[in-house]
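Note that one protein chain is taken out, while the other chains of the complex remain in position.
Then we have chain A:
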Amino acid sequence: MNATNDSVVVTGIGATTPLGGDSASTWEGLVAGRSGAALLNEEWAADMPVRIAARAAVEPGEIIPRPQARRLDRSAQFALIAAREAWADAGFSARAGEDASVNPDRLGAVVASGIGGVTTLLDQYDVLREKGVRRVSPHTVPMLMPNGPSANVGLEVNARAGVHTPVSACASGSEAVGYAIEMIRTGRADIVVAGGTEAAIHPLPIAAFGNMMAMSKNNEDPQGASRPFDVDRNGFVLGEGAGVIVLESAEHARRRGARIYAEAVGQGISADSHDIVQPEPSGNGIAHALQNLASRTDLDPAEIMHINAHATSTPQGDLAELKALRKVFGDDVEHMGISATKSMTGHLLGGAGGVETVATLLALHHRTAPPSINIDNLDPEADGDIVRDTARELPGEGRIAALNNSFGFGGHNVVLAFRTM
């Protein structure tokens, strides 16, 4: 055990994703190199230029009873399912206070989404137009507000140290985890439930992302459409779900004898200030975040054996990220097995940082890097040690570290670092 009492550790993991309804089945799908994408068979999808998405493997309505589900946006349902798994996984038997090992006043929640309750907003607008004012649900506001998932998770676990919702598009989930690390490090909380969620598979977001030319239109091959680092990549595939973890001060975790997955070493944050949606193509913005991570933590690049790349399968973004890694880590990049799990889960937008934090932690826990699938022809400009086709074992001995990268529209760059104890 190298971590000091100031350090932050991860003691619980939960997820519901296109690959599985919990973190174990998600991990199984990831190491098997399975795609969660499929053709959308809803009636509204028939006329869409993009007809592919990665739906959650398990419908949240099968888990959450209808009276509760009908007052939660789908994004909050996913968050709640993932948070419950993480909470139980951390060894808690009930909400804070009822489980005497957690003081509610020292417990926080930071669960982010990129777009918030967008399907609630749009569905209720349909109700307004088709059925009139009186029929608009009185639950609309708490369902559509972007802090809804975080607030519902906070209610679930009885978090009273603070409930927060950083919003930074597709970096939101990772920013939430970073915020949680800081809450513990600055002494505001002993435990924080943190992650990201998204549920935006609806004609409007799909039409809008499609018109931006951000999404793949490979409708004839849904499972092959998300292909980060492949020379023929042509946009992301929209996914849905949530990933949530329990972060805890190392001291608190040890005191209650908790099982520790990894140390949350810290975060590196930067902003491109380049374009509202295009990534800074040289990778300088991302490199700045990586440098901030390196200078603010005791992370040793020689220990980084795995990187869960942001890599969404867009032509520009995937390369900018690899350029940044080379720029900051130099020859060390050669031992950092780089995986783009969005090739399997699709892109969960604000949920991505949560789900990929879970994937990164499980990669350290199992000492296995999940693969990047669908790389039929590696982009000749893709520089780095990319874990292609099949999962790869990571060094079985000694301390190893891994990064989770997340970047968002608006030029937000967030890098999280974790390492084995």
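Simple rule for what comes next: contacts are C-beta pairs under 8 Å (C-beta built on N, C-alpha and C of every residue); 3 or more make two chains touch, one makes a residue touch a chain; residues count from 1.
What we mean here is this: contacts and distances are computed from a predicted model.
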### Task
Look at the options "Acyl carrier protein", "1,2-phenylacetyl-CoA epoxidase subunit A", "Phosphate transport system permease protein PstA" or "Stage V sporulation protein AC" and return the one that UniProt uses as the protein name of the missing chain.
"Acyl carrier protein"
### Residue touching the undisplayed chain, where the options are A:Pro67, A:Gly257, A:Pro380 or A:Gly398
A:Pro67
### Query
Which listed residue (A:Ser137, A:Asn219, A:Asn234 or A:Thr297) would be found touching the missing chain in the intact complex?
A:Ser137
### Summary
It is residues of chain A that touch the chain not shown, namely 65-68, 70-71, 134-135, 137-139, 142
